[in-house]
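Note sheet for the following structure.
The other protein chains are all here in position, but one chain of the complex has been omitted.
Each chain gets a letter, A and B, in the order it is written, and its residues are counted from 1.
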Amino acid sequence: MNASEPRLRHSIAFNYAIFLCVLTTAPTALAETENEIAPLNYFLHSYGPASTPTMYLGWAFVGLMVAIFVIIALLLAWAILRKRPAEDFRSIGRDDKGMPWIYIGTGVSTCILFALAIYSLVTLNVIAKPTHAPALTLTVTGYDWWWKVEYEDDDPARRFVTANEIHIPAGLPVLVKLKSADVIHAFWVPMLAGKTQMIPGLTNQQWIEADTEGVYRGQCTQYCGVQHAHMGLEVVAQSDAEFRKWQDAQRKSAATASSTGIDAGKKLFLDRCAGCHTIRGTEAVGAHAPDLTHLKSRRLIAAGLLTNTPDHLVKWITHAQDLKPGTRMPSMVLTATEVASLSAFLSTLN
Amino acid sequence: MAEAMQQDKPLPVGSEGKRSGGWWGVLALIVTEGSLFGYLLFTYFYLASQTEQHWPPEGLPALAVPGMNTLILLSSSVFVWACERCIKYRQLRWSLASMALAFILGVCFVVIQLNEWSKKTYDMTSDLYGSLYFTITGFHLLHVVVGLIILLMLLLWIALGYFDDRRYAAVTIGGLYWHFVDVVWLFVFTTLYLSPYLY
Partner (left out) sequence: MTDAAESSPNLNLTRVPEVGCAPIGSAAEMHLAHLWESAPGWRGWLSTVDHKEIGLRYLVTAFIFLLMGGIEALIMRLQLARPDQTLLTPEQYSQLFTMHGVTMIFLYSLPILSGFSNYLWPLMLGSRDMAFPRLNALSYWVFLFAGIFLYASFPLGEAPNAGWFNYVPFAGLEYNTGPNIDVYALGMVLLGISTTVGAINFVVTLFRMRAPGMSIDRVPILVWGTLTASVANIFAIPSVSLAFFLLWLDRQTGTHFFDVVNGGKPLLWQHLFWMFGHPWVYAVVLPAMGIVSDALPTFCRRPLVGYSAVALSTMATMLLGFGVWIHHMFAAGLPTLALSFFGAASMVISIPSAVAVFAWIATIWLGRPVFNTPFLFFAGFVILFVIGGLSGVMTAAVPLDFQLNETYFIVAHLHYVLLGINVFPVVGGIYYWFPKFFGRMMNETLGKWSFWVMFIGFNAGFFPMHLAGLLGMPRRIYTYAPNMGWSTVNMVTSVGSFVFAAGILLFLVNVVISLKRGALAAPNPWDAPTLEWAMPSPPPAYNFAVIPFVASRHPLWEDRLDEGAGRSSLDQGYLLMEGRETIGTTPLDAIPDIILKMPEDSYTPFFLGLFSALAFTGLLLHWGGFTVLMALACSLSLIAWMWPRKALVQRVPDIKQNTGAVHG
(Lines give C-alpha, C1' and ligand atoms only; values in the text may rest on other atoms or scores of the structure.)
Protein backbone atom coordinates (compact mmCIF):
# COMPACT_ATOMS: atom_id res chain seq x y z
CA MET A 1 0.00 0.00 0.00
CA ASN A 2 2.94 2.29 0.62
CA ALA A 3 5.04 1.64 -2.43
CA SER A 4 3.83 4.45 -4.65
CA GLU A 5 3.43 6.90 -1.85
CA PRO A 6 6.05 9.53 -2.73
CA ARG A 7 4.71 9.84 -6.22
CA LEU A 8 1.20 10.10 -4.91
CA ARG A 9 2.23 12.71 -2.43
CA HIS A 10 3.56 14.62 -5.36
CA SER A 11 0.45 14.39 -7.42
CA ILE A 12 -1.69 15.40 -4.48
CA ALA A 13 0.48 18.42 -3.83
CA PHE A 14 0.33 19.31 -7.47
CA ASN A 15 -3.41 19.00 -7.74
CA TYR A 16 -3.80 20.91 -4.55
CA ALA A 17 -1.76 23.76 -5.92
CA ILE A 18 -3.86 23.95 -9.06
CA PHE A 19 -6.96 23.97 -6.99
CA LEU A 20 -5.78 26.76 -4.72
CA CYS A 21 -4.72 28.83 -7.69
CA VAL A 22 -8.08 28.39 -9.36
CA LEU A 23 -9.98 29.40 -6.26
CA THR A 24 -7.88 32.40 -5.40
CA THR A 25 -7.67 33.77 -8.90
CA ALA A 26 -11.37 33.35 -9.47
CA PRO A 27 -12.22 36.72 -7.93
CA THR A 28 -10.31 38.43 -10.71
CA ALA A 29 -13.06 37.16 -12.94
CA LEU A 30 -15.25 39.58 -11.05
CA ALA A 31 -13.13 42.45 -12.18
CA GLU A 32 -12.88 41.09 -15.68
CA THR A 33 -16.63 41.09 -16.14
CA GLU A 34 -16.38 44.79 -15.54
CA ASN A 35 -15.68 45.01 -19.23
CA GLU A 36 -19.14 43.72 -19.79
CA ILE A 37 -21.89 45.73 -18.18
CA ALA A 38 -23.21 43.98 -15.11
CA PRO A 39 -26.12 46.16 -14.09
CA LEU A 40 -26.90 44.13 -10.97
CA ASN A 41 -23.35 43.97 -9.66
CA TYR A 42 -23.99 45.22 -6.16
CA PHE A 43 -20.79 43.75 -4.87
CA LEU A 44 -18.58 46.35 -6.52
CA HIS A 45 -21.06 49.14 -6.97
CA SER A 46 -23.38 50.63 -4.43
CA TYR A 47 -24.81 54.08 -4.62
CA GLY A 48 -26.73 54.84 -1.51
CA PRO A 49 -26.77 54.83 2.27
CA ALA A 50 -29.11 51.84 2.23
CA SER A 51 -26.59 49.71 0.39
CA THR A 52 -23.08 51.09 0.77
CA PRO A 53 -22.66 49.88 4.37
CA THR A 54 -23.69 46.44 3.16
CA MET A 55 -21.14 46.60 0.37
CA TYR A 56 -18.38 47.27 2.89
CA LEU A 57 -19.74 44.51 5.05
CA GLY A 58 -19.58 42.24 2.04
CA TRP A 59 -15.97 43.16 1.34
CA ALA A 60 -15.02 42.56 4.95
CA PHE A 61 -16.73 39.20 4.93
CA VAL A 62 -15.29 38.10 1.64
CA GLY A 63 -11.81 39.15 2.70
CA LEU A 64 -12.07 37.37 5.97
CA MET A 65 -13.63 34.26 4.51
CA VAL A 66 -10.94 34.01 1.87
CA ALA A 67 -8.33 34.40 4.59
CA ILE A 68 -9.93 31.73 6.77
CA PHE A 69 -10.24 29.45 3.80
CA VAL A 70 -6.63 29.88 2.78
CA ILE A 71 -5.42 29.28 6.32
CA ILE A 72 -7.48 26.15 6.71
CA ALA A 73 -6.57 24.89 3.25
CA LEU A 74 -2.89 25.37 4.02
CA LEU A 75 -3.25 23.70 7.39
CA LEU A 76 -4.95 20.79 5.76
CA ALA A 77 -2.42 20.54 2.96
CA TRP A 78 0.38 20.71 5.45
CA ALA A 79 -1.29 18.10 7.64
CA ILE A 80 -1.60 15.80 4.67
CA LEU A 81 1.80 16.31 3.15
CA ARG A 82 4.12 16.89 6.06
CA LYS A 83 6.93 14.36 6.33
CA ARG A 84 6.64 11.70 8.94
CA PRO A 85 9.09 9.13 10.18
CA ALA A 86 8.45 5.85 8.44
CA GLU A 87 6.53 3.50 10.64
CA ASP A 88 4.80 0.17 10.39
CA PHE A 89 1.44 0.46 8.67
CA ARG A 90 -0.13 -1.58 11.42
CA SER A 91 0.92 0.63 14.29
CA ILE A 92 -1.76 2.94 15.63
CA GLY A 93 -1.30 6.45 16.97
CA ARG A 94 -2.20 7.28 20.52
CA ASP A 95 -5.71 8.43 21.26
CA ASP A 96 -5.13 11.17 23.75
CA LYS A 97 -3.39 13.89 21.78
CA GLY A 98 -4.68 16.70 19.64
CA MET A 99 -7.23 18.41 21.84
CA PRO A 100 -5.38 21.75 21.68
CA TRP A 101 -6.29 21.85 18.00
CA ILE A 102 -9.92 21.86 18.91
CA TYR A 103 -9.58 24.30 21.79
CA ILE A 104 -7.55 26.82 19.84
CA GLY A 105 -9.39 26.41 16.56
CA THR A 106 -12.81 26.66 18.11
CA GLY A 107 -11.76 29.44 20.42
CA VAL A 108 -10.40 31.61 17.65
CA SER A 109 -13.40 30.83 15.44
CA THR A 110 -15.76 31.82 18.21
CA CYS A 111 -14.07 35.18 18.64
CA ILE A 112 -14.16 35.86 14.91
CA LEU A 113 -17.79 34.87 14.69
CA PHE A 114 -18.63 37.10 17.60
CA ALA A 115 -16.99 40.04 15.88
CA LEU A 116 -18.75 39.23 12.62
CA ALA A 117 -22.10 39.03 14.37
CA ILE A 118 -21.57 42.43 15.98
CA TYR A 119 -20.47 44.02 12.74
CA SER A 120 -23.43 42.66 10.83
CA LEU A 121 -25.93 43.68 13.49
CA VAL A 122 -24.50 47.19 13.58
CA THR A 123 -24.79 47.36 9.82
CA LEU A 124 -28.32 46.08 10.01
CA ASN A 125 -29.20 48.91 12.33
CA VAL A 126 -27.53 51.47 10.12
CA ILE A 127 -29.48 50.47 7.05
CA ALA A 128 -32.75 49.73 8.81
CA LYS A 129 -33.97 53.32 8.69
CA PRO A 130 -32.98 56.46 6.82
CA THR A 131 -31.41 59.21 8.88
CA HIS A 132 -34.13 61.66 8.04
CA ALA A 133 -37.75 61.33 7.06
CA PRO A 134 -38.40 60.04 3.55
CA ALA A 135 -38.92 62.74 0.99
CA LEU A 136 -41.26 60.66 -1.03
CA THR A 137 -43.46 57.64 -0.55
CA LEU A 138 -44.43 55.30 -3.29
CA THR A 139 -46.19 51.99 -3.46
CA VAL A 140 -44.90 49.30 -5.75
CA THR A 141 -47.19 46.38 -6.42
CA GLY A 142 -45.90 43.20 -7.99
CA TYR A 143 -47.96 41.66 -10.75
CA ASP A 144 -47.26 38.62 -12.89
CA TRP A 145 -44.72 39.82 -14.38
CA TRP A 146 -44.50 43.58 -14.11
CA TRP A 147 -44.57 46.32 -11.52
CA LYS A 148 -47.22 48.89 -10.80
CA VAL A 149 -45.87 52.08 -9.27
CA GLU A 150 -48.08 54.52 -7.39
CA TYR A 151 -46.79 57.90 -6.29
CA GLU A 152 -48.45 59.04 -3.13
CA ASP A 153 -49.38 62.55 -2.27
CA ASP A 154 -51.49 64.16 0.41
CA ASP A 155 -53.52 65.67 -2.34
CA PRO A 156 -55.33 62.86 -4.16
CA ALA A 157 -55.32 64.85 -7.36
CA ARG A 158 -51.56 64.82 -7.41
CA ARG A 159 -51.24 61.06 -7.11
CA PHE A 160 -50.42 59.14 -10.21
CA VAL A 161 -49.69 55.68 -11.44
CA THR A 162 -47.01 54.37 -13.73
CA ALA A 163 -45.28 51.06 -14.35
CA ASN A 164 -41.89 49.37 -14.47
CA GLU A 165 -39.89 52.56 -14.20
CA ILE A 166 -39.45 54.39 -10.93
CA HIS A 167 -38.10 57.92 -10.77
CA ILE A 168 -36.64 59.25 -7.58
CA PRO A 169 -34.84 62.42 -6.62
CA ALA A 170 -31.14 61.75 -6.09
CA GLY A 171 -29.79 62.24 -2.58
CA LEU A 172 -33.11 61.87 -0.81
CA PRO A 173 -34.50 58.84 0.98
CA VAL A 174 -37.56 57.31 -0.58
CA LEU A 175 -39.94 55.03 1.24
CA VAL A 176 -41.19 52.16 -0.85
CA LYS A 177 -44.27 50.26 0.24
CA LEU A 178 -44.40 46.82 -1.25
CA LYS A 179 -47.50 44.90 -2.12
CA SER A 180 -48.45 42.04 -4.33
CA ALA A 181 -51.48 41.55 -6.50
CA ASP A 182 -51.05 37.81 -6.92
CA VAL A 183 -48.13 35.69 -5.73
CA ILE A 184 -44.99 36.51 -3.78
CA HIS A 185 -42.48 38.66 -5.64
CA ALA A 186 -39.43 40.42 -4.30
CA PHE A 187 -38.34 43.97 -4.96
CA TRP A 188 -34.62 44.29 -5.48
CA VAL A 189 -32.60 47.20 -6.79
CA PRO A 190 -29.23 45.86 -5.67
CA MET A 191 -27.16 48.97 -6.16
CA LEU A 192 -29.54 50.92 -3.94
CA ALA A 193 -30.68 48.41 -1.29
CA GLY A 194 -31.26 44.80 -0.42
CA LYS A 195 -34.39 42.94 -1.39
CA THR A 196 -37.74 42.62 0.31
CA GLN A 197 -40.50 40.17 -0.47
CA MET A 198 -43.84 41.44 -1.69
CA ILE A 199 -46.37 39.24 0.02
CA PRO A 200 -50.05 39.25 -0.84
CA GLY A 201 -52.14 40.40 2.08
CA LEU A 202 -49.25 42.27 3.63
CA THR A 203 -47.61 45.61 3.05
CA ASN A 204 -43.87 45.42 3.48
CA GLN A 205 -41.57 48.43 3.41
CA GLN A 206 -38.10 49.34 2.50
CA TRP A 207 -36.28 52.51 1.66
CA ILE A 208 -33.89 53.43 -1.10
CA GLU A 209 -31.70 56.40 -1.70
CA ALA A 210 -29.38 57.09 -4.60
CA ASP A 211 -26.31 59.22 -3.99
CA THR A 212 -25.80 60.01 -7.61
CA GLU A 213 -28.00 60.44 -10.60
CA GLY A 214 -28.25 57.47 -12.85
CA VAL A 215 -30.26 54.45 -13.88
CA TYR A 216 -30.33 51.49 -11.51
CA ARG A 217 -31.54 48.15 -12.61
CA GLY A 218 -33.92 46.11 -10.45
CA GLN A 219 -35.18 42.59 -10.63
CA CYS A 220 -37.80 40.33 -9.05
CA THR A 221 -36.02 37.66 -7.03
CA GLN A 222 -38.75 35.46 -5.66
CA TYR A 223 -39.85 32.74 -8.03
CA CYS A 224 -43.25 33.88 -9.23
CA GLY A 225 -43.97 31.80 -12.29
CA VAL A 226 -42.80 31.23 -15.82
CA GLN A 227 -41.68 34.77 -16.53
CA HIS A 228 -39.94 35.39 -13.23
CA ALA A 229 -36.76 35.74 -15.31
CA HIS A 230 -38.17 38.74 -17.12
CA MET A 231 -39.53 40.77 -14.29
CA GLY A 232 -37.13 43.65 -14.25
CA LEU A 233 -37.49 47.33 -13.48
CA GLU A 234 -35.47 50.48 -13.53
CA VAL A 235 -34.97 53.17 -10.98
CA VAL A 236 -34.03 56.52 -12.45
CA ALA A 237 -32.43 58.90 -9.99
CA GLN A 238 -32.59 62.52 -11.13
CA SER A 239 -31.79 65.93 -9.83
CA ASP A 240 -34.57 67.41 -7.81
CA ALA A 241 -35.60 69.75 -10.60
CA GLU A 242 -35.67 67.11 -13.24
CA PHE A 243 -37.55 64.80 -10.97
CA ARG A 244 -40.19 67.45 -10.38
CA LYS A 245 -40.48 68.01 -14.06
CA TRP A 246 -40.96 64.31 -14.64
CA GLN A 247 -43.52 64.11 -11.87
CA ASP A 248 -45.53 66.98 -13.29
CA ALA A 249 -45.49 65.38 -16.70
CA GLN A 250 -46.64 62.07 -15.29
CA ARG A 251 -49.50 63.69 -13.41
CA LYS A 252 -50.97 64.93 -16.64
CA SER A 253 -53.47 62.83 -18.47
CA ALA A 254 -52.66 61.71 -21.95
CA ALA A 255 -52.97 64.42 -24.55
CA THR A 256 -56.39 63.74 -25.94
CA ALA A 257 -56.16 66.10 -28.85
CA SER A 258 -57.76 64.19 -31.62
CA SER A 259 -56.35 64.17 -35.05
CA THR A 260 -57.19 61.99 -37.99
CA GLY A 261 -53.79 60.41 -37.78
CA ILE A 262 -54.40 58.81 -34.43
CA ASP A 263 -58.15 58.44 -34.10
CA ALA A 264 -58.15 55.02 -35.74
CA GLY A 265 -55.38 53.87 -33.50
CA LYS A 266 -57.10 55.20 -30.44
CA LYS A 267 -60.33 53.46 -31.35
CA LEU A 268 -58.45 50.26 -31.90
CA PHE A 269 -56.81 50.65 -28.53
CA LEU A 270 -60.12 51.22 -26.82
CA ASP A 271 -61.54 48.13 -28.52
CA ARG A 272 -58.70 45.74 -28.06
CA CYS A 273 -56.48 46.97 -25.26
CA ALA A 274 -58.60 48.95 -22.86
CA GLY A 275 -59.85 45.87 -21.08
CA CYS A 276 -56.46 45.58 -19.49
CA HIS A 277 -54.64 48.87 -19.90
CA THR A 278 -55.35 52.32 -18.62
CA ILE A 279 -54.65 55.53 -20.42
CA ARG A 280 -55.68 58.37 -18.23
CA GLY A 281 -57.75 60.89 -20.07
CA THR A 282 -59.36 58.24 -22.25
CA GLU A 283 -62.01 55.63 -21.60
CA ALA A 284 -59.28 53.01 -21.22
CA VAL A 285 -59.33 52.10 -17.55
CA GLY A 286 -58.24 48.44 -17.48
CA ALA A 287 -56.52 47.45 -14.27
CA HIS A 288 -54.69 44.24 -15.12
CA ALA A 289 -51.78 45.69 -17.00
CA PRO A 290 -49.27 48.51 -16.98
CA ASP A 291 -50.62 52.04 -17.13
CA LEU A 292 -49.69 53.31 -20.59
CA THR A 293 -50.55 56.99 -20.12
CA HIS A 294 -46.94 58.03 -20.55
CA LEU A 295 -45.62 54.96 -22.27
CA LYS A 296 -43.19 56.86 -24.42
CA SER A 297 -41.45 58.35 -21.42
CA ARG A 298 -40.16 54.92 -20.41
CA ARG A 299 -36.79 53.59 -21.46
CA LEU A 300 -37.79 49.93 -21.50
CA ILE A 301 -40.98 47.99 -22.08
CA ALA A 302 -42.36 44.70 -20.83
CA ALA A 303 -40.64 44.88 -17.45
CA GLY A 304 -37.15 45.44 -18.75
CA LEU A 305 -37.28 43.01 -21.64
CA LEU A 306 -36.93 45.38 -24.59
CA THR A 307 -35.84 48.93 -25.23
CA ASN A 308 -38.71 51.21 -25.98
CA THR A 309 -38.37 51.73 -29.73
CA PRO A 310 -41.31 51.83 -32.13
CA ASP A 311 -40.06 48.62 -33.68
CA HIS A 312 -39.91 46.80 -30.41
CA LEU A 313 -43.29 48.14 -29.46
CA VAL A 314 -44.85 46.66 -32.56
CA LYS A 315 -43.02 43.42 -32.11
CA TRP A 316 -44.15 43.25 -28.52
CA ILE A 317 -47.79 43.95 -29.28
CA THR A 318 -47.96 41.39 -32.05
CA HIS A 319 -45.60 38.77 -30.59
CA ALA A 320 -45.72 39.18 -26.82
CA GLN A 321 -46.08 35.43 -26.34
CA ASP A 322 -42.98 34.69 -28.36
CA LEU A 323 -40.86 37.32 -26.69
CA LYS A 324 -42.03 36.55 -23.17
CA PRO A 325 -43.75 33.16 -23.28
CA GLY A 326 -46.59 32.93 -20.82
CA THR A 327 -46.92 36.64 -20.19
CA ARG A 328 -50.42 37.81 -19.35
CA MET A 329 -50.49 39.95 -22.47
CA PRO A 330 -51.78 38.10 -25.53
CA SER A 331 -50.04 38.37 -28.90
CA MET A 332 -52.44 40.62 -30.76
CA VAL A 333 -53.43 39.68 -34.27
CA LEU A 334 -53.38 42.92 -36.22
CA THR A 335 -53.29 43.86 -39.87
CA ALA A 336 -50.56 46.05 -41.18
CA THR A 337 -52.81 49.10 -41.27
CA GLU A 338 -53.98 48.44 -37.75
CA VAL A 339 -50.41 48.19 -36.62
CA ALA A 340 -49.60 51.47 -38.28
CA SER A 341 -52.48 53.34 -36.72
CA LEU A 342 -51.89 51.81 -33.32
CA SER A 343 -48.25 52.79 -33.48
CA ALA A 344 -49.21 56.27 -34.41
CA PHE A 345 -51.52 56.47 -31.45
CA LEU A 346 -49.03 54.99 -29.03
CA SER A 347 -46.37 57.39 -30.19
CA THR A 348 -48.43 60.25 -28.78
CA LEU A 349 -48.26 58.85 -25.25
CA ASN A 350 -45.31 60.82 -24.00
CA MET B 1 -15.56 -8.21 31.62
CA ALA B 2 -17.52 -11.39 31.94
CA GLU B 3 -18.56 -10.25 35.39
CA ALA B 4 -19.60 -6.86 34.09
CA MET B 5 -21.93 -8.52 31.64
CA GLN B 6 -23.61 -10.62 34.32
CA GLN B 7 -23.70 -13.54 32.02
CA ASP B 8 -25.36 -15.91 34.38
CA LYS B 9 -28.38 -13.80 35.18
CA PRO B 10 -31.57 -15.10 33.58
CA LEU B 11 -33.01 -12.61 31.14
CA PRO B 12 -36.60 -12.25 30.03
CA VAL B 13 -37.32 -13.46 26.51
CA GLY B 14 -39.47 -11.64 23.95
CA SER B 15 -41.83 -8.69 24.47
CA GLU B 16 -41.61 -7.85 28.09
CA GLY B 17 -43.33 -4.62 29.10
CA LYS B 18 -41.16 -1.56 29.02
CA ARG B 19 -38.17 -3.52 27.88
CA SER B 20 -39.87 -4.47 24.64
CA GLY B 21 -38.98 -2.67 21.46
CA GLY B 22 -42.63 -1.85 20.89
CA TRP B 23 -42.85 0.27 24.01
CA TRP B 24 -39.91 2.36 22.89
CA GLY B 25 -41.24 2.54 19.38
CA VAL B 26 -44.61 3.86 20.47
CA LEU B 27 -42.90 6.34 22.74
CA ALA B 28 -41.04 7.68 19.72
CA LEU B 29 -44.25 7.66 17.70
CA ILE B 30 -45.88 9.71 20.42
CA VAL B 31 -43.09 12.25 20.30
CA THR B 32 -43.54 12.73 16.59
CA GLU B 33 -47.33 12.81 16.82
CA GLY B 34 -47.05 15.21 19.71
CA SER B 35 -44.97 17.47 17.49
CA LEU B 36 -47.61 17.21 14.82
CA PHE B 37 -50.22 18.54 17.23
CA GLY B 38 -47.73 21.14 18.36
CA TYR B 39 -47.42 22.44 14.81
CA LEU B 40 -51.19 22.34 14.38
CA LEU B 41 -51.71 24.45 17.47
CA PHE B 42 -48.90 26.76 16.34
CA THR B 43 -50.84 27.19 13.12
CA TYR B 44 -53.94 28.07 15.10
CA PHE B 45 -52.21 30.64 17.26
CA TYR B 46 -50.28 32.11 14.37
CA LEU B 47 -53.37 32.64 12.29
CA ALA B 48 -55.43 33.80 15.27
CA SER B 49 -52.81 36.36 16.18
CA GLN B 50 -52.75 37.78 12.66
CA THR B 51 -56.43 37.78 11.90
CA GLU B 52 -58.59 40.79 11.44
CA GLN B 53 -61.78 38.80 11.85
CA HIS B 54 -63.76 38.56 15.02
CA TRP B 55 -62.24 35.54 16.78
CA PRO B 56 -63.82 33.06 17.13
CA PRO B 57 -66.42 34.32 14.69
CA GLU B 58 -69.33 32.67 16.51
CA GLY B 59 -68.39 34.25 19.84
CA LEU B 60 -66.99 32.54 22.89
CA PRO B 61 -67.49 28.77 22.75
CA ALA B 62 -69.90 27.10 25.16
CA LEU B 63 -67.99 24.95 27.61
CA ALA B 64 -70.53 22.62 29.19
CA VAL B 65 -70.70 19.82 26.66
CA PRO B 66 -67.05 19.86 25.54
CA GLY B 67 -66.02 20.06 29.19
CA MET B 68 -68.09 17.02 30.02
CA ASN B 69 -66.71 15.25 26.98
CA THR B 70 -63.20 15.97 28.20
CA LEU B 71 -64.02 14.29 31.48
CA ILE B 72 -65.41 11.30 29.61
CA LEU B 73 -62.23 10.91 27.60
CA LEU B 74 -60.01 11.26 30.64
CA SER B 75 -62.02 8.72 32.61
CA SER B 76 -61.62 6.29 29.76
CA SER B 77 -57.87 6.64 30.20
CA VAL B 78 -58.31 5.74 33.84
CA PHE B 79 -60.05 2.52 32.90
CA VAL B 80 -57.34 1.57 30.46
CA TRP B 81 -54.88 2.07 33.26
CA ALA B 82 -57.04 -0.03 35.57
CA CYS B 83 -57.23 -2.74 32.94
CA GLU B 84 -53.47 -3.01 32.87
CA ARG B 85 -53.31 -3.16 36.67
CA CYS B 86 -55.89 -5.93 36.70
CA ILE B 87 -53.86 -8.03 34.28
CA LYS B 88 -50.84 -7.50 36.40
CA TYR B 89 -52.75 -8.85 39.41
CA ARG B 90 -54.25 -11.71 37.41
CA GLN B 91 -57.76 -10.28 37.51
CA LEU B 92 -58.46 -11.09 33.87
CA ARG B 93 -62.21 -10.70 34.17
CA TRP B 94 -61.92 -7.30 35.73
CA SER B 95 -59.40 -6.27 33.17
CA LEU B 96 -61.77 -7.27 30.41
CA ALA B 97 -64.60 -5.30 31.97
CA SER B 98 -62.38 -2.31 32.50
CA MET B 99 -61.18 -2.29 28.93
CA ALA B 100 -64.74 -2.64 27.66
CA LEU B 101 -65.76 0.34 29.72
CA ALA B 102 -62.84 2.36 28.45
CA PHE B 103 -63.82 1.52 24.90
CA ILE B 104 -67.44 2.51 25.47
CA LEU B 105 -66.39 5.82 27.00
CA GLY B 106 -64.19 6.43 23.99
CA VAL B 107 -67.11 5.78 21.69
CA CYS B 108 -69.21 8.20 23.74
CA PHE B 109 -66.57 10.84 23.19
CA VAL B 110 -66.71 10.32 19.45
CA VAL B 111 -70.50 10.45 19.35
CA ILE B 112 -70.67 13.61 21.44
CA GLN B 113 -67.93 15.21 19.37
CA LEU B 114 -69.72 14.37 16.13
CA ASN B 115 -72.85 15.86 17.61
CA GLU B 116 -70.92 19.01 18.46
CA TRP B 117 -69.79 19.19 14.86
CA SER B 118 -73.30 18.86 13.53
CA LYS B 119 -74.43 21.78 15.67
CA LYS B 120 -71.91 24.16 14.17
CA THR B 121 -73.31 26.72 11.80
CA TYR B 122 -70.14 26.74 9.73
CA ASP B 123 -67.98 24.11 8.10
CA MET B 124 -64.40 23.63 6.96
CA THR B 125 -64.78 25.92 4.00
CA SER B 126 -66.90 28.75 5.33
CA ASP B 127 -64.08 30.71 6.94
CA LEU B 128 -60.60 30.51 8.35
CA TYR B 129 -61.80 29.66 11.83
CA GLY B 130 -63.92 26.86 10.44
CA SER B 131 -60.93 25.45 8.60
CA LEU B 132 -58.89 25.48 11.77
CA TYR B 133 -61.59 24.16 14.03
CA PHE B 134 -62.53 21.22 11.89
CA THR B 135 -58.99 20.34 10.89
CA ILE B 136 -57.70 20.34 14.44
CA THR B 137 -60.63 18.51 15.99
CA GLY B 138 -60.75 16.25 12.94
CA PHE B 139 -57.10 15.32 13.36
CA HIS B 140 -57.77 14.54 16.96
CA LEU B 141 -60.91 12.57 16.24
CA LEU B 142 -58.97 10.49 13.74
CA HIS B 143 -56.49 9.67 16.47
CA VAL B 144 -59.33 8.73 18.79
CA VAL B 145 -60.74 6.39 16.17
CA VAL B 146 -57.36 4.74 15.66
CA GLY B 147 -57.03 4.50 19.43
CA LEU B 148 -60.45 2.88 19.64
CA ILE B 149 -59.49 0.28 17.09
CA ILE B 150 -56.44 -0.45 19.19
CA LEU B 151 -58.56 -0.75 22.33
CA LEU B 152 -60.92 -3.04 20.49
CA MET B 153 -58.07 -5.31 19.41
CA LEU B 154 -56.75 -5.34 22.95
CA LEU B 155 -60.18 -6.26 24.21
CA LEU B 156 -60.30 -9.12 21.76
CA TRP B 157 -56.83 -10.31 22.64
CA ILE B 158 -57.50 -10.20 26.34
CA ALA B 159 -60.71 -12.12 25.76
CA LEU B 160 -58.76 -14.70 23.77
CA GLY B 161 -56.53 -15.19 26.76
CA TYR B 162 -53.40 -14.00 25.10
CA PHE B 163 -52.12 -12.13 28.10
CA ASP B 164 -51.44 -12.81 31.71
CA ASP B 165 -49.31 -11.24 34.39
CA ARG B 166 -46.13 -12.38 32.66
CA ARG B 167 -46.69 -11.13 29.13
CA TYR B 168 -49.00 -8.23 28.38
CA ALA B 169 -46.75 -5.73 26.62
CA ALA B 170 -49.41 -5.06 23.99
CA VAL B 171 -51.75 -3.70 26.67
CA THR B 172 -49.04 -1.45 28.08
CA ILE B 173 -48.14 -0.18 24.62
CA GLY B 174 -51.68 0.27 23.35
CA GLY B 175 -52.60 1.92 26.62
CA LEU B 176 -49.70 4.32 26.28
CA TYR B 177 -51.03 5.43 22.93
CA TRP B 178 -54.49 5.93 24.32
CA HIS B 179 -53.18 8.04 27.18
CA PHE B 180 -51.38 10.14 24.61
CA VAL B 181 -54.57 10.67 22.62
CA ASP B 182 -56.29 11.81 25.78
CA VAL B 183 -53.55 14.12 26.93
CA VAL B 184 -53.38 15.74 23.53
CA TRP B 185 -57.06 16.46 23.79
CA LEU B 186 -56.34 18.58 26.84
CA PHE B 187 -54.12 20.79 24.70
CA VAL B 188 -56.63 20.91 21.89
CA PHE B 189 -59.40 21.71 24.33
CA THR B 190 -57.38 24.43 25.99
CA THR B 191 -56.53 25.96 22.66
CA LEU B 192 -59.91 25.86 21.00
CA TYR B 193 -62.23 26.28 23.96
CA LEU B 194 -60.36 27.99 26.77
CA SER B 195 -57.87 30.30 25.09
CA PRO B 196 -60.57 32.50 23.49
CA TYR B 197 -61.60 33.49 27.01
CA LEU B 198 -58.19 34.97 27.58
CA TYR B 199 -58.52 37.84 25.17
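Just so we're on the same page, a residue touches a chain if its C-beta (ideal position, glycine included) is under 8 Å from a C-beta of that chain, and two chains touch if they have at least 3 such contacts.
Computed from a predicted model, the values in this text were never measured in an experiment.
Checked against the full complex, the candidates A:135, A:184 or A:215 give a single residue touching the omitted chain, namely A:184.
Although one chain is not displayed, its contacts with subunit A can still be listed: residues 1-2, 5, 8-9, 12, 15, 18-19, 22-23, 26-27, 29-30, 32-33, 36-43, 51, 53-54, 57-58, 61-62, 65, 68-69, 72-73, 75-76, 78-80, 82, 84, 87, 89-95, 97-99, 101-102, 104-106, 109-110, 113-114, 116-117, 119-121, 123-125, 127-128, 178, 182-184, 186, 188, 190, 193-197, 199-202, 204-205, 219-229, 325-326.
Not every partner is drawn; the one left out touches subunit B at residues 1-2, 4-16, 19-21, 24-25, 28-29, 31-33, 35-36, 38-40, 42-43, 46-47, 50-53, 124-125, 127-128, 131-132, 135, 149, 153, 157, 161-164, 166-167, 169-170.
The rule we apply is simple: only the chains that are shown with their structure count from here on.
Chain geometry summary: the mean Cα position of subunit A and that of subunit B are 52 Å apart.
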